[in-house]
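The complex appears here minus one protein chain, its other protein chains still in place.
Then we have subunit A:
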Amino acid sequence: MQLLKRKRPLQAVHYLLLSLAVFAVLFPPAVVVLNAFKGTEEYNASGVFDLPNSFFNMDNFRTVMRIGHMGRAFYNTGIILVLSLIGNILIGTTAAYALGRFDFKLKRVILAGYVLATLIPSVTTQVATFSIIKNLGLFNTHLAPVLLYLGTDVVQIYIFLQFIRGIPFDLDESAMMEGASLFRIFRSVIFPLLIPATATVTIIKTISIYNDMYIPYLYMPAQKLGVVSTSLMKFAGVNSAQWNLISAAVVIILIPTVIIYLFLQRYIFSGIVSGSVK
C-alpha cells in the first residue's frame, strides 16, 4: 500500500510528459490538416486554430493533384521503390550468402570496402558519382536513383549478413549430404529463411527511399520524372505564399505512409529494431 501511494505522483509526471510529447508530435500535422481544407479567402479570414467550414472541401487537394502533378509523382516514386527493393533484396541476399558462408582471399577486403562505403558522406562525393551516371547515359532516367540506392546505401548487406550468421551451418551441411548444389542450398534453404530479414530491409529501405530528396533532385530534374519529395519542393516553391495549398500537398504526401504505418506499426517497430541492433 505504502509503495503504491508513493508511486502515484511519479506516474502522474510520466503521463504529463508523455502527453506533452504527443502534443508536440501532433501539433504541426494537426494545424496542416486544418489548413488543407480551407479555401484561400477562408484561410485569410480565419485564425490558425479555427476549424475549416467543411471537412468535405476537397478543392485544395484537387488543385494540388493537378498543378503539382502528384499522380505522376506517386507513379515515379512507386517505380523507383519497387525496382530498388527487388534489387536490394537480390543483391543483399546473394552477397550475404557469399560473404557469410564462405572463406576466400578477398573477403576481408570486400567487407572493409563495405564499412568504408558507409562512412563516406554521400552528399560530398556527388561530383564523381554524377559523372559516372552521366557517362552511363542514365541521367534523367528512373535507373539513376535505383542504381544509387543499390550502390551507396548498403545497409541491406549488413542486415542480411547478420541474419545469415544466425542460420546454423548444419542446415547447409545436411543439404550437401543430400547432394544439393550450392546454388540449390541458397535457393531452397537460405533464401526462405531470410524472408523475415527481407521484411526488415523492405521497411527500412521504403522509409529512406520515400523520404529521400537529394538523389532525385540531382539525378532526375526533368519535370516529368518528379518524385513525391521533389514535386512537393517545386510545388511549394512556386506557391510559397499559399499555406493552405502547401498544407494540402503535405497532407497528400503524408497520408499513404501514415495509413500504412498505423496498420503495420508492430512489424515496423520490430523491423527497425532488428535492423539497427547488431
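Simple rule for what comes next: a contact is a pair of C-beta atoms (placed from the backbone, for glycine too) under 8 Å apart; a residue touches a chain by one contact, two chains touch by 3 or more; residues count from 1.
Heads up, the rule we're going with is that contacts and distances are computed from a predicted model.
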{"item": "Listed names \"Acetolactate synthase small subunit\", \"Sugar ABC transporter permease\", \"CRISPR-associated protein Cas4\" or \"Electron transfer flavoprotein alpha subunit\", matching UniProt entry of the absent chain", "value": "\"Sugar ABC transporter permease\""}
{"item": "Contact residue for the chain not shown (choose from A:G113, A:G137, A:P168 or A:P221)", "value": "A:G113"}
{"item": "In subunit A, positions touching the absent partner", "value": "11, 14, 17-18, 21-22, 24-29, 31-32, 35, 47-49, 91, 94-95, 97-99, 102, 104, 110, 113-114, 116-117, 119-129, 132, 147-148, 150-152, 154, 157, 173, 176, 181-183, 186, 207, 210-214, 228-230, 232-233, 236, 243, 246-247, 249-250, 253-254, 257-258, 261-262, 265, 268-270, 272-274, 276-278"}
